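With one protein chain withheld, the remaining protein chains of the complex are depicted in position.
Moving on to chain A:
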Amino acid sequence: MKFRTVGRHVREGGKNIYRNGWMTLASVGAVTTTLLLVGVFIVIMMNLNQIATNVEQDVEIKVLVDRTASEEQINTMEQNIESIPEVASVNFSPKEEELNSLIESMGEEGKAWALFEQENPLNDAFVVKAENPKETSVVADQIKEMKNIDNVTYGEKVVEKLLKVTKYARYIGLAIIVGLVFTAIFLISNTIKLTIMNRSKEIGIMKLVGATNSFIRWPFFIEGMLLGILGSLVPIGITVGAYYYLYNNLRSQIQLPFVEFLPFNPFAWQIAGILLAIGAFIGIWGSVMSVRKFLKV
């Protein structure tokens, strides 16, 4: 296709937008409604996802070293843990440090524990993190096999449950978004079909004059894309605006561990980009689907 033909198709597609007046409005309306829902869903999904990731990343294995282990044995143990392929980091925390953090975490009452500084009853410990939170249990099992280990803990039940929940939340969210997108494609392709019914005669004429299918299809492609982009403008405005408001007002009020909203910049712009892309995709698909039938003249 020559460049000037591209220009011609873009002009034609643009003209069709205003030639079809009300139908354009209906199609844009369908995209707008869908993308509003999709936008809200994405915002919720991605923030939930962020929280889940925060929690996941915090999953660590605590390895209590047997109190009889010598310094040398502790060193080899550290090397052994590090050599497990799934391990991301290993931090040694000597028993003095363990006691300090215990005292700190207990506040006033903790001061009583200071008495133990002479005769520390705690174990030296390793804090181990897996590359992937899902591998936590595998790593923990391997460490348990080693010598001079007193105990290995990582909150098995909680982690497994959490991983399961976040996994399903992601799948369900994705399914809802895909469902919404397909509904919109269906709506648009039907709306555009109505405008094409009127144009099916024109398509027949174009073919008689020697137009190829792709020559006829391109303006519809452009028209669909423009419809989708127009339809995404309002949802982008509302989603970004609402997120800006919520981010600035709610963030200071909600203070829970792990709960941290995604920062407005760049998240809002990512959302805008995603909505624009989905809108264009819906529009293009919807229009191309509906032309297909009429090209078989």
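Odds and ends about this structure:
FYI, contacts are C-beta pairs under 8 Å (C-beta built on N, C-alpha and C of every residue); 3 or more make two chains touch, one makes a residue touch a chain; residues count from 1.
Just so we're on the same page, contacts and distances are computed from a predicted model.
The complex includes a chain that is not drawn, and of the options "Imidazole glycerol phosphate synthase subunit HisF", "Succinate dehydrogenase cytochrome b556 subunit", "Cell division ATP-binding protein FtsE" or "Aminomethyltransferase" the UniProt name matching it is "Cell division ATP-binding protein FtsE".
For the chain left out of this panel, the touching residue among A:5, A:54 or A:91 is A:5.
Within the full complex, the residue among A:44, A:102, A:127 or A:211 touching the omitted chain is A:211. For chain A, the residues in touch with the chain missing from this view are 1-2, 4-5, 8, 19, 202, 204-213, 215.
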